[in-house]
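The complex is shown incomplete by one protein chain, all other protein chains being positioned as in the whole.
Right, chain A next:
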């Protein structure tokens, strides 16, 4: 069995801080760079900068929401103050376990915040693209949809047909042509 030469384990010394920048999967401590995960080490060289030492994880851990991350989530319940969601995907990576998040009424859109009605923006079951603005409280992350490309990306109407966006705050049922109100995401 031939072992991979570049494979490293946590705690393995990879180099000196003067030679490399500590990238993902590494940390620096007392002038040295150490690996912090199991994986293969990689050195990326950029112009006029120190080469960056990174370790590519072998066994990826579940994705975690981070501030500014774009997440895809499902609305579970709404009330006049916020919409509660389950975060399912973070930056394109699926989470093994759903994280809880809330979109507060003042974070739904950027303008005319006082006119926002949660019930006219989200309904339970909608799939929403949002951005994490804060780690929030003990329970949920705080999300925002205050940008054109953020908002509902998929939903079903009262009749059960799928909804198609027709403006930034209206969606139409494909079955009954009924127009429902949503904070739509601009199609990308």
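Basically, a contact is a pair of C-beta atoms (placed from the backbone, for glycine too) under 8 Å apart; a residue touches a chain by one contact, two chains touch by 3 or more; residues count from 1.
As a convention for this text, contacts and distances are computed from a predicted model.
**Q** Which of the following names does UniProt give to the chain that is not shown: "Tetratricopeptide repeat protein 8 isoform X1", "ER membrane protein complex subunit 1", "Exoribonuclease phosphorolytic domain-containing protein" or "Dynactin subunit 5"?
**A** "Exoribonuclease phosphorolytic domain-containing protein"
**Q** Tell me which of A:110, A:135 or A:158 is the one touching the absent chain.
**A** That would be A:135, which touches the missing chain.
**Q** Please pick, from A:9, A:50 or A:159, the residue that touches the omitted chain in the full complex.
**A** Result: among the candidates, A:9 touches the missing chain.
**Q** Quick one: which of A:100, A:156 or A:169 touches the chain that's been left out?
**A** Result: among the candidates, A:100 touches the missing chain.
**Q** Which residue among A:20, A:34 or A:122 touches the omitted chain?
**A** The one listed residue touching the chain not shown is A:34.
**Q** Could you please point out the chain A residues that touch the chain left off the display?
**A** The missing chain touches chain A at positions 1, 3-4, 7, 9-13, 25, 27, 29, 34, 36-40, 57-62, 64, 96-100, 135-139, 141.
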